[in-house]
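The structure under discussion is supplied below as structure tokens; questions concerning it will follow.
All protein chains but one are shown at their positions in the complex.
Take a look at chain A:
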Amino acid sequence: MTTTARTSPTTTSPATTSPATTSPATPVPVPARRGSRRTTGSPVDVPIPMSRLVRVELRKMADTRSGLWLLLGLAAITLVIVVVYFVTATQPERTFLHFMGATLGPQGFLLPVLGILLVTSEWSQRTGLVSFTLVPLRGRVLTAKVLAGLLAGVGAIVVSVAFAALATVVGGAPDGFAHFGLVELGKFGILQLTGILQGLAFGLLFLSSAPAIVSYFVFPTALNIVGSLWKPLQDVQPWIDLWAAQAPLFTADNLTDQQWAQIGTSNLIWVVLPFVLGLVRVLRAEVK
């Protein structure tokens, strides 16, 4: 068609940035900063505090059916496992430590999923478009997610403690609360919180729920199987296999320095490394 039409309507050069040059015929009142002073609430120039972002993340965890069911499921499965253990164990076995230990497994299954979804839902549901527009420094959103995830982990431990204590009081062994102190609580805490952090890390790395969840379960299992079949790997396995390294945390035994070191190295590989890679990815990625 016409080649003349292509350029002819260009009237304002991009360089003319002075608003005066194309002022419209209709008079426009001096920009009254539409309502920005009328509104109650925090002023425009005050940065959003981290506490508020964490509260928002906690809210987002529970305000959908799937999110709510995950949290309720976490509590329910904790209760169920305590009841099951209560029914199947003999009375001397019904100690607070054992009840707590029983809740670790099922919770350890769901908490990483919670961590994964906390991150990936921003991509799968595309809410990141809004979240990162309202908070353009993405690191702040991710920090809030980490803190919210850790709080959820603490919440899960509190639920475990509550059910386990109740079961121990109701029909536990006479010295039901023996062998459980701050050290054990700390070990259980490490287990659950690293689980959440690993979930967050895998979520960041994949930015998609299914691959993140599958990888979370498949890779460590594969390593475990390969390690049991392939001799040369067995020497290094305790250092790189997170599940193997963290197994002693489930017990009341005192850990050796080497065991702690192995927990450290395996966490470096399975939690810190994917987290850092994922973080770099998210900070650079385009949000669509």
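As a convention for this text, a residue touches a chain if its C-beta (ideal position, glycine included) is under 8 Å from a C-beta of that chain, and two chains touch if they have at least 3 such contacts; residues count from 1.
Definition applied: contacts and distances are computed from a predicted model.
The complex includes a chain that is not drawn, and of the options "N-methylglutamate dehydrogenase subunit C", "ATP-binding cassette domain-containing protein", "Glutamate/aspartate import permease protein GltK" or "ABC transporter related protein" the UniProt name matching it is "ATP-binding cassette domain-containing protein". The missing chain, though absent from the display, is touched by one residue of A:L134, A:A178 or A:A210; that residue is A:L134. Annotation: of A:Q125, A:T221 or A:Q258, A:Q125 touches the absent chain (contact as defined above). The omitted chain makes contact with chain A at the following residues, 1-12, 14-15, 17, 19, 22, 24, 28-36, 38-42, 44-48, 52-53, 55-56, 59-60, 63-67, 121, 125-127, 129-137, 284, 286-288.
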